[in-house]
Structures are given as C-alpha cells and as structure tokens.
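Selected chains from the complex are presented in situ; the others are not included.
Going in written order, the chains are labelled A and B, and every chain counts its residues from 1.
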Amino acid sequence: LLVLEISVPAGSEDDLLHEIADQWPSYLAYAASFSTIGAAWVAHSAVTGYIERADATLVRLNLLLLMVISFLPFPTKLLAEYASESDSARVASTFYGVTILAAAVLLSVLWRYAVHARLVRSDAEGAEIEMLTARLTPGLAGYVVMISLGLFLPVVAVVGYLAIAILILAPLRRRGRAGSSS
Amino acid sequence: LLVLEISVPAGSEDDLLHEIADQWPSYLAYAASFSTIGAAWVAHSAVTGYIERADATLVRLNLLLLMVISFLPFPTKLLAEYASESDSARVASTFYGVTILAAAVLLSVLWRYAVHARLVRSDAEGAEIEMLTARLTPGLAGYVVMISLGLFLPVVAVVGYLAIAILILAPLRRRGRAGSSS
C-alpha cells in the first residue's frame, strides 16, 4: 500500500503553509485510493477464503484483477494533479472511476465464475455464498452513479468513491473472518 | 519501510563531499521517520496482540491509523527540503509533528475503544491492560511539547521526535512479546 510519492509540493519556499493547503486534491485522491485498495484487499480475502482450488481461468482472472488494482496509482496521480482544473478534472475523475469499476467488476466476475465452476469450498453454506454475491454487487451500482456524477462534479465523485470504499470495508471484513474460521 | 527516495543531491559534481554533508536535514528526517514508523509498528503489534476480535469501528480506526502512518513520507520530504530555511522549517516541522501526533492519538483511541467495547482478549489481566494504556499516553504529551518547541526551534523538535520514538521503542517491544506469548 505504498500509494505515496504522489504528493509533491511546487518547491516554492515563500509560503509553505499555503502550498501544503493547496495540495488538497492529492490528499483526497490519496485517501480515496488508500480506502479503495483496502476495501478491494479485504473483499479479495473474503472471496479467496471461500475458494478451494483454482483453475486456469481463475488464475488469469485473478492476475487481471491484481493488475488493475496495481494500476490505480496512475489515475490517482492524474486526479491529484488535475482536480483543480475543471475540464481535466472531469477526464481524470472518469478515468479514475472506470479503473475502480473495472476492479469491482473483475472481483464480482471472479467470484461468480468460482461459484459457477464449483471451485468454492464444499463446507460453505448456500446462504453464505449468496450473501457474498449480494455484497459484491451494490458497489458496482455505486461506482456507475459516481462516474456519471463525475462528469459534472468531479470532486464530489471522488468523495463518493471514498465513501463507497468506507461503506464496503467494515461488513466485508467480518464476512472474511467468518469465512476463514468456519 | 521504504522511506527512501527522499535524499537526492542537487546534481553538482564540483564538490560531492560537501553536497553529501549538506543533505543533513534529509538524514535527520529519515532517521526520525524510520524510528517513528518502527515505534508505531511495534506499538501497533502490542495493541493487536491483546485484541481478540474486530468490529466495524475498530476496522475503520485501524485503516485510518495505517493511512496516517503511510502518509508520513510526505511531511518527511518537506522536512528534508525545508529544514535549512528558517520560516519554512517551522511550517514543515509543525506539519510533521501534527502527523505523528495524529498517528499516536489514533493508536491510543483505537486501544481505548478496544478496551471499552470489550474486544480485548479475556485472558489479559487488568494490570497489563492498564500498563499498555499508560504506555501509550506519555508519547502524546511529548509530541505536543515538541510541536510547540518546533515553532521556535524546528530542528531541535525533529531531534525530539527521533528521541521519543527511540524511548517508546524498547519497552513496548517487551510488552508486545509478553502479550503474544502469555
């Protein structure tokens, strides 16, 4: 989770306090990415906890998911740099949102594929499986809404991405723990 | 603990020895951050060793704490760049101190919340719990003193942050070990 390196000041020593305050888009983008990667990691652990064995497709889906998540620092950097300029901010916010959405879709596809291909642990109850499937879906809808919103209010959308990550985070953790101990 | 990348020379090959010596604020900032992250990690392990289960609030507090600690390289970089200029050094030192203080407060809050919400392991004795609570407090006071001092003597304050980290480090480790073996 080394998303940092992102936030660099302009190098003017005249008014460092002002300069630090001016970096707010970096802080917002950092917080959003940190929470999103955290949420993705927790959700991924929950899914992995239920999967018993992997086949070739699952391994490739998993690699693709990791690749998209590892790619996140790039849109984060764009967001941090362009959040204060209206036109570019829309592009950066949309690019960011689409990357997160891709990760969320991939995680959902990976889980549905694992259920469909009977790779899930045999002692997992049907109710638990359905619950996890249900959990992974609302995030998708939330990201689509935020991407649309980001075309008009890019900064609000980033706050939205942060909020979705925080909302997802807590309940999935408990689910993941239940999955690994039961 | 990859705090590095920070210390870069100006690129003048005339007097490299002098240039290396001139980077002393980077070395000081690096040593302070390395020790602080080390101390935070050890203290976090000690706290985690006593916690039995996590609820939604604890998971979020924990994420917030990790986010603040992962943010530390940014104030470190500011400190390394501006420690030799009097006005900016005050801002950089205060910004750095506030970030460390926020991490120390969050760790203390996380521990107090865990005790309050009865998430602590049932075999932990009351005396041990009180001892850890007491251990996490003096650091807070030390950081407040150093932040105030940093408004006048920024470099001294950074040496102070380094000293606090070294002081915290050793005893907490023993506490953490006791926690994980008893």
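We take it that contacts are C-beta pairs under 8 Å (C-beta built on N, C-alpha and C of every residue); 3 or more make two chains touch, one makes a residue touch a chain.
Predicted model only: the values in this text are computed from it and were never measured.
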2 chains shown - copies of the sequence in the complete complex:
4
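Here, only the chains that are shown with their structure count from here on.
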Counting in whole Å, what is the centre-to-centre distance of chain A and chain B, each centre being its mean C-alpha position?
27
For a test of understanding, state which residues of chain A touch chain B in their complex under the given definition.
1-5, 7-9, 11, 13, 16-17, 20, 30-31, 34-35, 38, 166, 169-171, 173-174, 177
Seen from chain B, its contact residues with chain A in the complex are 2, 5, 53-57, 59-60, 63, 66-67, 70-71, 73-74, 77-78, 81-82, 85, 87-88, 91-92, 95
